[in-house]
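Note that one protein chain is taken out, while the other chains of the complex remain in position.
So, chain A:
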Amino acid sequence: STSRVLSTEKNTSAASKDNTIEGASKSQQGTAETPKQKLLDIIGSMKVEVSYRKKLQQLKASEKKKQAVNQLNGPGSESPQRPTEDIQGGKLLNPDLVKAASAVASSLPLDKKQTESELLAQLRRHEETTDRQKKGEIINLRNVISEMTVKRQSPAQRGARISSRISLELDEDGQGIRPERFSSQSFVSRRYFFFFFVYRSLKVGKRLNIFTKASTEPEHAMKTVSSPTIWDLEFAKEIAAITAQPPRNGFEEMIQWTKEGILWEFPIDNEAGMEDDAEFHEHIFLEKHLEGFPKEGPIRHFMELVICGLSKNPYLSVKQKIEHIEWFEKYFEEKKEFLQEI
């Protein structure tokens, strides 16, 4: 998650002001035009899905922001004016956006500081996605929309959730959603804007080069001494003899025998030791091997009978059958002069 945060921060820092203004205008229109009820209706109707990782990041961001804000504002003061600078990301949010966020937060009957920080986090995220879109990254909207579902959180249980989520983060790879866990928890999504986020693979973003690829060393095939020496073999035999303890009971004895090949493996495999990868047609249609023979005459007749017999033989492998035929070929080759006399 750290690499992800860094990469997003880099992206956000590189964003131009035009994007912020565009985004700001959009969101401002949204908050200014639609009254609170309309907004809430939209949020309620939409089904949005968030992954745990994203949520955790948001939470962390919101917590940090809260701490920073508390430090700045002092205890107990809730000024609607928020500092325009985003403390964590270093990115400049439009002051209008911030004002709108604070207004929404104040309008909603929930913890205002928290809502504000979360809204700002959402806005930041929105900016990031728009930046990425501007940069030409392909976002498959279909995938995104199909993956969206409801996420809700009860405000009272947040504190308990944070710790559980921190432990959960270790389990996830940041890609998928765990529907079982989500169904067990119930959220209330009123305070969130709906937002898009794109599923990313693990390879997106700048490489941190923390882990270097194991350099593929050329295998040391060439040794000065022809491997292995007799002493090496003797040593290996010694070690094997010492480590091979005599069997303590009948089971170990049977295991040893099975390893040596004295005892069959159970359940008995009828085809143990037989590795015939050839198809049936290679066993039966053996005429193609008869090319070395004359096309007429008693030899051909004889060989056809041989092939007929081989095709019915289930006990030989294809190799053995071919060897059989080749032996006859060689034999008749040697006897050729003799045969021509006849």
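One rule holds for everything that comes next: a residue touches a chain if its C-beta (ideal position, glycine included) is under 8 Å from a C-beta of that chain, and two chains touch if they have at least 3 such contacts; residues count from 1.
Methods note: contacts and distances are computed from a predicted model.
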item: Chain excluded from display, named as in UniProt, from "glutathione transferase", "Sorting nexin", "28S ribosomal protein S14, mitochondrial" or "Ribonuclease K"; value: "28S ribosomal protein S14, mitochondrial"
item: Options A:42, A:204, A:233 or A:339, residue touching the unrepresented chain; value: A:339
item: Of A:42, A:255 or A:305, the one touching the omitted chain in the full complex; value: A:305
item: Missing-partner contacts on chain A, residue numbers; value: 241-242, 245-246, 298-299, 301-302, 305-306, 324, 327-328, 331, 335, 338-339, 342
